[in-house]
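Sending over a structure as structure tokens; questions will come in a sec.
Heads up, one of the protein chains got dropped from this complex, but the rest are sitting where they should.
Take a look at chain A:
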Amino acid sequence: MLTFIARRLVAAIGLLIVVSFITFVIFFVVPQWAGQTPEQMARAYVGRGTTPAELQIVETRLGFNQAFLPHYFDYLKAMFVGTTYFDGTTYLHCSAPCFGYSFRTYQEVWPTVLSVFPVTLSIALGAGVLWLIFGVASGVVSAVFKGSVWDRASMFISLLGVSLPVYFIAPLAMLVLCYNWSLLPSPTYVGFTTNPASWAENMILPWTCLAFGYAALYTRLTRAGMLDAMSEDFTRTARAKGLPEHRVIGKHALRAAVTPIVTIFGMDFGALLGGAVLAEQAFSMHGVGALAINSIASQDFPMIMGVTLFAALFVILANLVVDVAYAALDPRVRLA
């Protein structure tokens, strides 16, 4: 088990390097292939009326005048040991893990990403707990009382849930709950350590709106999984042993049905940690997702690369956790 995790972590680092290479090619090399000169690329950052000397400084700082491979290796090296930038006039030290400086704000990329991460983490954590609990619970009830009023109602609501995106529900919910009824504050992020109660109060809307769609999906997944499990031979065996119905359903059938749900949850949650883009946009919260959107809009390549690698890291970690969890849940799976 431990060697499996160690080996997968090494593989994860390799994968991250591959991802970094690909993003690097896309953001630094493709424009040059497309015929842009380093001057033109630098000019995109400083505007028209710049003197050639100023342009030269920007070019050096951004590394546009370096050859591709040395440029990439500098970038890679900086991740592990940090680096010092020199643009002819000033030195800028960036300690490991260094993903460079934002073109726009001249802030270091990595600390910037980390500083907005609590927002994304807060949204994902609360929503994840909500949708897992409600999705699985209503899926189980729907399956057990298949065809009942409850089942039909929850299937209808979950159809709404999967078809209404969060950027539709969020303004609607804010309109009604925050402005019309004044039940909740219009969500702004308050740090958990600053004021836990206010943190939660502000998070309620993002959590529920984001969780709604996921819960709808998980209701359907759980219902289908439970119906499968309930028609399995081992469920019949559990009944034949004389187990009471709540044990048959709640232990034998549920255990089989939730195992795939847990793995799907791991993937969904990992992807959200890399940026809850839609929810952050809908509630104007500045998390990793909003950072990604803003960086793309302003062509802030180092920032885009930093966020991409950050998101990739979570997807890879989630994969690893899911594999380990699956092996722990299903004895037939051997980790090799």
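The definition used in the following text is that contacts are C-beta pairs under 8 Å (C-beta built on N, C-alpha and C of every residue); 3 or more make two chains touch, one makes a residue touch a chain; residues count from 1.
Rule of thumb we're sticking to: contacts and distances are computed from a predicted model.
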item	value
Protein name, per the UniProt record, of whichever chain is missing from view ("Transcriptional regulator, PadR family", "ABC transporter ATP-binding protein", "NADPH-dependent FMN reductase-like domain-containing protein" or "Cell division topological specificity factor")	"ABC transporter ATP-binding protein"
Hidden partner chain, touching residue among A:C98, A:V113 or A:A238	A:A238
Missing-chain contacts mapped onto chain A	147, 232-234, 236-245, 252, 255-256, 259, 329-332
